[in-house]
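Here the complex is missing one protein chain, while the rest keep their positions.
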Amino acid sequence: MLDQLVQGFAVAMTPQNLLFVFIGVLAGTIIGILPGLGPMSAIALMIPIAYGMDPTSAIIMLAGVYYGAIFGGSTSSILLNAPGVAGTVATSFDGYPMARQGKAGKALAIAALSSFTGGTIGVVGLMLIAPGLASFAVSFGPTEYFALMVLGLTAVVSLAGRNLVKGLVSAVFGVMIALVGIDSQTAITRFTFDLPELYEGVEFLIVALGVFALAEVLVMLNRRGQGGARGGVTSLRLSRREMALITPPTLRSGVLGFFIGVLPGAGATVASFLSYSMEKRIAKDGDTFGRGNLKGVAGPESANNAAAVGSFVPLMTLGVPGSGTTAILLGALLVLGVQPGPLMLAERPEMFWGLVASMYIGSAVLLVLNLPLIPVFAKVLNTPKAVLVPLVVVFCVVGVYGLSFSVFDLGLLAPSAWSVS
Amino acid sequence: MNPHETGSEGAAPLRPLGGSGAAEAAPDAGAGTARTFAFRNRTVAIALAVVAVGYLVLAFQVPEYTAVNVPVQPGTLPRWLGVVLLVLAALLFFQRDQSAADEDGDASDDAAGGGDAASPAEPLRLGRLRDPRLEVGLFVAAIVAYVALFEPLGFILSTALYLGAMTVYLGYRRHVVTAAVSVGLPLGLYLAMSEGLGVVLPSGPLPF
Partner (left out) sequence: MRRITSLFPSTPGHGPTRSRAPRLTAAAAAAAVLPLALSACGSDGGTTSSDGTWAPDRPIEITAPAATGGGWDTLARTSARLLESEGLVEQSIQVVNKPGAGGAIGWAYVAGHEADPHKLFVTSPPILLVPMAGDSEYDHDDFTPIARLATDYMVYLVPADSEMETFQDLVDMVGEGGANIGGGSGPGSMDHVALAGAVDAAGGDAAAASYVPFDGGGEAMTALLGGHVDSAVVGVSEAAGMLAAGELRALGVSSPETVEAFPEIPTLLEQDIDFTFDIWRGVMAPAGLEEAQVAYYEDLFADLMETQAWQEESVSLGWTDAYQNSEDFGAFLDEQRTAYTEILTEVGLQ
């Protein structure tokens, strides 16, 4: 295996492929920061560029876009409470309070470090046990998925804070929103009021942006002071104690996230929420989650990156996409004349190992790229509120439109925000 | 949904209807956001019950699926959800309102590090209306107008209009900066999205 990995690094380290890794993660990060546009749109939008490229370089670049987008999404979650991608909604629970407390730099640094760690755990997993995991992935049937969903919903109990009833009410509302659209089992429409725009349901991220970002903007309107959270935003240094504090959750969540990511149909979003509720339950200071607890940022950030890598397992070993994002990736590979599947490891080892090696490099590039940028990003918080408030709205609107190309979906933003304010 | 609902009862003296700064500061983990206005549990419970009943009426109109045997009918889950919501509303109705003191106690640690305590020179909040409810209504109306104009006027014009108008309304006085941002940002975003990413934003009457 070491031989193969060395061979993989030889593939990934060519100047051309290094450039594509760099372009991929950079583009991914930028698209990810924009609220709404997530890895799925990011990859679909980068596909035209990938046409005509060498297939190995193309998948290296597109994979970079994927985990770059998940990485970038945390920035807007933390700074604006406007999740850049669905996988980073959980990050905003503690990341945004940290930013409000003037610890934006610290929160972003934790996000970067734990994303890096989670991504690396994922790559190690992909390298060591990918073929064996294929059977784990297919063993998940309807019963297991049902159990996973029940687990997810009960996790609400741990997120609900003091008032269990209100927590459950939000969970019920969430399921109600998810039920809108054509029932996939019977093709009967539910709660669509005969609006074709609702037939395919309501996008999770639109609700999240409305509930988190726009509602936060409404709150900002009435909050005292003109600036955002001022002061201390630039310090990203973590003390040794803080490092010790976030290490266990980062490692735990990385492993959890990887296995969740491997499951077809569950991805970075599920992984990050499960990690958040797991960490909250394990932590001795669990009741401070939601108020800027470092572990509440480290856990989900590690999990969502590990899950993004994990979702390559079913794609590369079975040739079946485990998520919407990998489905688009699969389509891109087919166009490039590559058929991922059980034969890929034997037939095109240079591609598999090149990808694995490029992921090590990509994670490192992300870290190196983002740490120096943190003070720049954090300046956003110094923007006068009168300017920042309309800007957040505009970014949400652009993101949602880019996600669905539909003004109707923009219309859904407002009621989502209204309903919680 | 949110432990800070009763925030206004501990209201800051200078703000007739808004919640106190402290109570609003913390997006909580469950709902992720703070309330602008406060309602008592009973009020919320009654509203929820009304929603639940409406939802149940709709749920019972979901047709049965008879063509092929299916284990779960499409209407089953919604009906149970409606019932559960009704039960939750009842529980909430009989729940004691958490005291305002308690609320402020728990929220204070968020605000402590918040660093946004108003200096005397700064206005207490954004906007111009006395009643923050109207303010929020106006704000939402502005978003609705922006979205409504999004396609007819195109992205650039509608965004420039929205940004400019909101920034000025919210009291930002450096008009040159406002103008630069309102024009530059939509143009830059449009170019990045359309040329770089191939995302079609509506162009409206502008020729590009």
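Labels for the chains are A and B, by order of writing; each one numbers its residues from 1.
Operating definition for what follows: a contact is a pair of C-beta atoms (placed from the backbone, for glycine too) under 8 Å apart; a residue touches a chain by one contact, two chains touch by 3 or more.
All values reported here derive from a predicted model rather than from experimental measurement.
Here one chain is not drawn; of A:298, A:318 or A:386, the residue touching it is A:318.
Touch with the chain that is not drawn comes from one residue among A:45, A:205, A:260 or A:366, which is A:45. When the full complex is taken into account, the listed residue touching the unshown chain is A:138, out of A:6, A:138 or A:282.
One chain is missing from the display, and on chain A it is touched by residues 23, 26-27, 30, 40-41, 43-45, 47-52, 137-142, 182, 184-187, 189, 196-197, 199-200, 264-265, 314, 318-321, 324, 327-328, 330-331, 334-337, 339-344, 404-406.
Definition applied: only the chains that are shown with their structure count from here on.
Computed centre separation for the pair chain A/chain B is 23 angstrom, with centres defined by C-alpha atoms.
Residue ranges on chain A touching chain B, taken from their complex, read 31, 37, 41, 45, 48, 81, 92-94, 96-97, 100-103, 156, 159-163, 165-170, 172, 175-176, 179, 183, 185-186, 188, 190-191, 211-212, 214-232, 280, 289-292, 296, 384-387, 389-391, 393-394, 397-398, 401-402, 405, 407, 410-411, 413-414, 417-418, 420-421.
Remark: chain B residues 1-3, 12, 15, 18-19, 21, 24-37, 48, 55, 58, 62-63, 65, 70, 72-75, 77-78, 81, 84-85, 88-89, 91-92, 95, 98, 109-110, 112-119, 122-127, 132, 135-136, 139-140, 143-144, 146-147, 150-151, 155, 159, 162-163, 166-167, 170-172, 177-178, 181, 185-186, 189, 193, 197-201 touch chain A in the complex.
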